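Of the protein chains in this complex, one is absent; all others appear in place.
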Amino acid sequence: MQEIERPLVLCCPLPRTLELIFTPGRLADLRARYRLVETTDAALPGLDDAVLAQARYVIGQPPLDHATLARLSALRCIFNVESNLINNMPYDQVFARGIHVVTTGAVFAEPVAEIGLGFALSLLRNIHGADADFRAGREAWGGEGNRGARLLTGAEVGIIGFGDLGRAMARVLQGFRPRLRIHDPWLPEARIVEAGAEPATLEAVMTQSDVVFVTAAVTSENRGFLGAEAFAAMRAGAAFILLSRADVVDFPALMAAVASGHIVAASDVYPDEPLAPDHPVRSLPGFLLSAHRAGALDVAFQRMGEMVWQDMGLLDKGLPPNLCKRAERETVARMRSRPVSVN
Amino acid sequence: MQEIERPLVLCCPLPRTLELIFTPGRLADLRARYRLVETTDAALPGLDDAVLAQARYVIGQPPLDHATLARLSALRCIFNVESNLINNMPYDQVFARGIHVVTTGAVFAEPVAEIGLGFALSLLRNIHGADADFRAGREAWGGEGNRGARLLTGAEVGIIGFGDLGRAMARVLQGFRPRLRIHDPWLPEARIVEAGAEPATLEAVMTQSDVVFVTAAVTSENRGFLGAEAFAAMRAGAAFILLSRADVVDFPALMAAVASGHIVAASDVYPDEPLAPDHPVRSLPGFLLSAHRAGALDVAFQRMGEMVWQDMGLLDKGLPPNLCKRAERETVARMRSRPVSVN
Amino acid sequence: MQEIERPLVLCCPLPRTLELIFTPGRLADLRARYRLVETTDAALPGLDDAVLAQARYVIGQPPLDHATLARLSALRCIFNVESNLINNMPYDQVFARGIHVVTTGAVFAEPVAEIGLGFALSLLRNIHGADADFRAGREAWGGEGNRGARLLTGAEVGIIGFGDLGRAMARVLQGFRPRLRIHDPWLPEARIVEAGAEPATLEAVMTQSDVVFVTAAVTSENRGFLGAEAFAAMRAGAAFILLSRADVVDFPALMAAVASGHIVAASDVYPDEPLAPDHPVRSLPGFLLSAHRAGALDVAFQRMGEMVWQDMGLLDKGLPPNLCKRAERETVARMRSRPVSVN
Partner (left out) sequence: MQEIERPLVLCCPLPRTLELIFTPGRLADLRARYRLVETTDAALPGLDDAVLAQARYVIGQPPLDHATLARLSALRCIFNVESNLINNMPYDQVFARGIHVVTTGAVFAEPVAEIGLGFALSLLRNIHGADADFRAGREAWGGEGNRGARLLTGAEVGIIGFGDLGRAMARVLQGFRPRLRIHDPWLPEARIVEAGAEPATLEAVMTQSDVVFVTAAVTSENRGFLGAEAFAAMRAGAAFILLSRADVVDFPALMAAVASGHIVAASDVYPDEPLAPDHPVRSLPGFLLSAHRAGALDVAFQRMGEMVWQDMGLLDKGLPPNLCKRAERETVARMRSRPVSVN
């Protein structure tokens, strides 16, 4: 009897797995409270009507057409655990019915911000280069080893994009008391001011910063919005750190700016992933390289499951989800960050 | 006439130079307000009695015997701009006369703390190693590239020594909201508590930390106080970061602990500097290397001069120095950190 | 021609007025960018179809029936500037159409939190009583005047309700480094933890606090949830500070707890407002009184207009509102805090 009453959850979390995003204990909790139906994006529409009609939640981001969505008559929330919203369902119908579509991408904010600060400190103090030199027996001691070294404390720092990642970036920077300028065209200025930073134009961020962090997602409007002109306008010796998606920059132009010695850079993302073995960025001095690994920590994946679990609890109590981020009618169709296919 | 009234300053700042520690503008200010007598440690005792009798300040850390000190009858303050106090003058006589002996070592706190955090993030996320791998075409993408990676936010962090550097370390860590344990046997617990941290025994710091920063100066009592046993008691995979002087650790034991894979480490200081070309630490995996360059930034040296300038201003007004750190009767003779001979 | 293209805004902001919530400059901006139709709750349904059909925004909280709502065919957002949501429109229809209903109540968070901290300090140190005694010539000097006085720094503090006001309360308390326990049944624990506080049961907050701030709105579920038993379970001498609405407490029981000397209290809200001239709370020692004035500052009203203005700007750009707080399908019908009829 009790079996019948447990809410039903459709699970198709690829590229994640339930085991990746839930600890064993939490997965047991989940199975105790809900009936889990493990399926795939492809198989979901073929499930029995009775199953679809009882599904309260979906964990995953399956493509859904009007008909399938209609059959999901009890659906309250779709938990996208990849984290990038895709235009793969009739959002009008979803929103009209009051179904929440949410993502757990916020779990990546903390690990990405931490490595982002690590990139900045490595660039400003040449930590990686000095280690390589020391190993090669060509280290320079004391002040001789600090050509171009700069402090971060009190520096002028820019952040482009002030979502979860931008906020986490500002948090890990706190102890450095930077003068922080933030550009985010989707946010009212008051949100930036209340975070203790200054709202700024893209130009101001690019031209008046010692370090620039790019955390903006790709949208239908901002592909390649940072190009040769923007890099040329940066301060000499400034550090440019790319943390979101390569599509927001003109990557060859970024490489050229670094190659010229005008700026230094670090990136976690690339136009192609994996990157060709002979890609010239691999041998570019002044460009710190990381293979799209900034967010993919085990602990981040486990927080995904925790967010899903806690928000399901709120929804079960008749409250809206709170920890996951909701897709918005106004913006969902503009998102263009490509999902990952591996964890 | 005015010439006679300007206070006289004896300058023997080696290994620093006046040009290193004062900006051109400030050096001009200094020359306008004081008579500078540029001398050397060796030449100072041979200066005319009239010169010594008029000297109000010394910039440098010259050895002084009783007789010379007696001739420095108007002396109010010795500004040690190397930063390590040396047992090279009759401190009893100095203190009895109310002469201040101060150091400007605090200028290194900020640059050392910044690179220290950079070391920690590089170790926790393998930033330097991943860059080297990427350049060699053997990078691992996504989660595959994060074996052993850890977050710093919320981690348990220990700091050994809570002077200027320890405090700066705590400041740059702020945004990571660590659980911070601090060991400093020379400080009352209340000073650590009011900084928002927990006073802890050395054992607690070593055994309960994910990251340990060593900032303690060498004294007559603490040479080699961190040895094989202490490293073995650390958490598996913890990071040990040495920022002060190599003499506080048993360096071979530290290398062995890293070589065994039990911990990872970073160091800015070594038993011999420069280090022998064939020293085994140069090829030790898991050991991040930096050639005593953590503090030696131009901006740090210029802050030295600024501290001297501002404290001279206070002393001229009949106030005690405030920015520089004073030698204490009780502890001055216990200091053993070796001065540097190059900047 | 341009006239036709300016978006139309229906204005019925009572008890506010456009002049109260917009500065003269901002009101001019508003008139330049929009066509303002000033109306009233009662008159709105009688407006021409053409007017209603063009209205993009409503400033106010007018009752709307299905028919009127249908005629408001271009409506995107209703800006409730009173701040309490009322069950006076068919929310299902509103949400199905994707119309935002938002409130500007967040503007009161800062002024209410500030006076709330002022109440706490006045109670803990008897600031108001000592002033009255001094004026009456019966002041007690030094320690004699501090019977029962307590520090707030490091105290255990509870907050009930962690919306905008609760968060502002936590912010103004920051410098006191309290141990902060927060109870909010509508929030996941993670939200409280990330604010640096501890999620707690209502019982824990009431029994383990030196000071309790009540910031929770009245809902269909929490009327009178704090009664005699809860007050009796508080620490002897603790301070209870009521900032939201009187309906969340059993007011006579609160008075009795204060009259017995067990706790002290402050309140900005009352079961009836204005309160009867002979109400016994007026002469109750240990009960600090304020006449529902905590939020009603001119600057708060002007921030209302600014929030409306900035969010209209976002909506005009096809983005969702950000500064105002949105009514939620799940909770809108549960709200019971009575609107005010005067500013």
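All chains are identified by letter, namely A, B and C, in their written order; residue positions are counted from 1 within each chain.
One rule holds for everything that comes next: a residue touches a chain if its C-beta (ideal position, glycine included) is under 8 Å from a C-beta of that chain, and two chains touch if they have at least 3 such contacts.
Just so it is clear, the model here is predicted, and its values are computed rather than measured.
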item: Neighbouring displayed chains - absent chain, whole complex; value: B, C
item: Identified contact with the non-displayed chain, of C:Leu173, C:Ala197 or C:Leu243; value: C:Leu173
item: Selected from C:Thr23, C:Thr40 or C:Asn146 as touching the chain missing from the view; value: C:Asn146
item: Given C:Met89, C:Ile115 or C:Ala197, the one touching the chain that is not displayed; value: C:Ile115
item: Contacting the left-out chain in the complete assembly, out of C:Leu36, C:Ala190, C:Ala256 or C:Leu297; value: C:Leu297
item: Sites on chain C contacted by the missing partner chain, in the whole complex; value: 110-111, 114-115, 117-119, 121-122, 124-125, 127-128, 130-132, 134-135, 137, 139-146, 149-153, 171-176, 273-274, 277, 282-283, 288-293, 296-299, 340, 342-343
item: Hidden partner interface residues of chain B, rising order; value: 95-98, 186-191, 306-307, 310-311, 313-314, 318-320, 322-323, 328-331
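In this section, only the chains that are shown with their structure count from here on.
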item: Arrangement of touching chains [line / ring / star / complete / other]; value: line
item: Pair of chains whose C-beta contact count is the highest in the structure; value: A-B
item: Rotation in the CA alignment of chain A with chain C, degrees, nearest 5; value: 180
item: Most remote chain, CA-based centroid, reference being chain B; value: C
item: Per-chain CA centroid nearest to the all-protein CA mean; value: A
item: Approximate Å spacing (C-alpha centroids) for the pair chain A, chain C; value: 34
item: Centre-to-centre distance between chain C and chain B (centres being mean Cα positions), rounded to whole Å; value: 51
item: Shared-contact residues (touching 2 or more other chains) in chain A; value: none
